[in-house]
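Here's a structure for you.
Here the complex is missing a single protein chain, while all its other protein chains stay put.
Each chain gets a letter, A and B, in the order it is written, and its residues are counted from 1.
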Amino acid sequence: MEMIQAALGWLPMWLQVLMMIVLKIVVILIPLMLSVAYLTYAERKVIGYIQVRIGPNRVGPIGLLQPIADAVKLIFKEIIVPAGSDKLLFLLAPILAMAPALAAWAVVPFQPGMVLADVNAGLLYILALTSMGVYGIIIAGWASNSKYAFIGAIRSAAQVVSYEIAMGFALVGVLVAAGSLNLGQIVLAQSGSILHWFWLPLLPLMVVYFISGVAETNRAPFDLAEGESEIVAGFHVEYSGTPFAVFFLAEYANMILIATLSAVLFLGGWLSPFQGIPGLAEGALGAPSMLWLFIKVAFFLFLFLWFRATFPRYRYDQVMRLGWKVFIPITIVWLLVVAGMVVGELPPWFA
Amino acid sequence: MLENYLPILVFLVIGALVGAVFLIAGFTFGPRRPDAQKLSPYECGFEAFEDSRMKFDVRYYLVAILFIIFDLEIAFLFPWAVALKEIGMFGFLAMALFLGILVIGFVYEWKKGALQWE
Partner (left out) sequence: MRPENYQAVSHPPSHEYEVFFGPNHPGIEGNYALKVRLHGDEVTAARADGGYLHRGFEKLMEGRLWIQNIALVPRICVPDPVPMEVCYSLAIEALGGLEVPERAQWIRVMQLELSRIAAHLFTFGGNAATTGMYTPMFWGIADRDLILDLFEELSGGRVYHIYNIPGGVRRDLPEGYLKRVSDTLDYIESRLPDYDNLMFTNQVFVRRATGVGIMTQEQALDWGVTGPNLRATGLPFDVRRDDPYLIYDQLEFDVPVEEAGDAWARTLVRRAELKQSLRILRQVVARLPEIDGPIRAPIPNPLAWNLPLGDVYTRVESSKGELAYYVVSNGGDKPWRVHVRGPSAMHAVQVLEHLVTGARIEDVAQIMFSLDACPPEVDR
């Protein structure tokens, strides 16, 4: 880092700062985009094996180059802008879906001290940005001038805002437990041992948060915005080529984001599961590391794929019922329980 | 303090740029041979015969209104949650009262059938 900074020393100060920020962002973005690409590969492989087939295996060894081939193919496809559409909004929508999915990563801590923007309102920022993604979907549905897209868009809007509430309450629960909005502080508040992580005192909130996350990313079994057996492909029915690819990337980036946040908020982020166990905690196993975070993220991502292979899509009334009549009461009750535990300084978490 | 937020702003711009770069790449490398059939909206093989930007079910609208109320409540809860350790029992009871009122409203909506989708 210092070396790069020195090499940039001849530039004006503001440009130096900007260059450093851009560099860091690129360092986050490139692995992220690669993860997105290979998440699509992992999805096809995992679901393929669940469905007694082998998934992609033609492009490169065991199909490893498939995501690259897909990207190249989509770039060389024609972009069709339907005649009756609002052309500006039609093309703006994928960008609006993409930007928040990526920008939310600014406050995600990967390791102690390793975060792009160590802001105190991290959680608030996350809450704001994860709900921004739905604008892309609504605008896409409206701009397409297709009934299927329109139905998909209003469904998606109602669904996302419904689960936003349960998600918000779950986040407040985490806040109460950690006493900070800063994601790094939240991780540190969970140090101690695997039992100190928030998954134990906040178990109902973790379940609600993750399922709401699945609903917010419009993934199966909550993929009503693109329910293909009724509204064909929903909001992106008219999209082709790279605009479609951008929606696709945004969806997968959001999946990784939700998985990462679940790991950070409830499974101790970068903390080692062997922390606090005598005999294991002393060595490298007990040390906090980015690798632990990645393992936890992979676990949640696998859940995403597993859900998709084994659950039918909910009907719309069932989705709304689950969000409003199950999740919101659960979170309100558990919020009070957590607050009570914090005020009562219940050991071992809140002593 | 505020300089911490500069990376976020830059990230937002770059995030939008990434999307834009993809679109530009698609427009640059992809073919462009539009025709009337291709550009007509998808209607399962039929021609579209009415505008798709129609009125929609009021229940969707209702959800949006309810959402605003609840989301505001959550926004109120954020500062309380951060400060709960300092304000202790008094803060807890005050918020329990607040949540109680919220729950009464929620129950009212529920009984009124605002959450009914069937």
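In this section, a contact is a pair of C-beta atoms (placed from the backbone, for glycine too) under 8 Å apart; a residue touches a chain by one contact, two chains touch by 3 or more.
Computed from a predicted model, the values in this text were never measured in an experiment.
*Asks:* Among A:F90, A:Y148 or A:Y239, which one touches the chain that has been omitted from the display?
*Replies:* Checking the options A:F90, A:Y148 or A:Y239, the one contacting the hidden chain is A:Y148.
*Asks:* Looking at A:P94, A:G227 or A:G268, which makes contact with the chain not pictured?
*Replies:* Touching the chain that is not displayed is residue A:G227.
*Asks:* Touching the missing chain, which residues of chain A?
*Replies:* On the chain A side, contact with the omitted chain comes from 47, 50-53, 147-148, 151, 220-221, 223-224, 227-232, 309-318.
The rule is short, and it goes like this: only the chains that are shown with their structure count from here on.
*Asks:* Chain A to chain B: how many Å between their CA centres?
*Replies:* Chain centres of chain A and chain B, defined by C-alpha means, are spaced 15 Å apart.
*Asks:* If we count contacts the way the header does, which residues on chain A are in touch with chain B in the complex?
*Replies:* Touching chain B from chain A are residues 17-18, 21-22, 24-25, 29, 74-85, 91, 94-95, 97-103, 105-107, 116-119, 124-125, 142, 144-151, 154-155, 157-158, 161-162, 164-165, 168-169, 171-172, 175-176, 179-181, 232, 237-238, 241-243, 245-246, 249-250, 316-317, 320-321, 324-325, 328-329, 332, 335-336, 339-340, 342-343.
*Asks:* Which residues, counting only chain B, touch chain A once they are in their complex?
*Replies:* Residue list for chain B touching chain A: 4-8, 10-12, 14-16, 18-20, 22-23, 25-27, 29-34, 36, 38-44, 48, 51-54, 56-57, 59-60, 63-64, 67, 70-71, 74, 77-78, 81-82, 84-85, 88-89, 91-92, 95-96, 99, 102-103, 106, 110, 115, 117-118.
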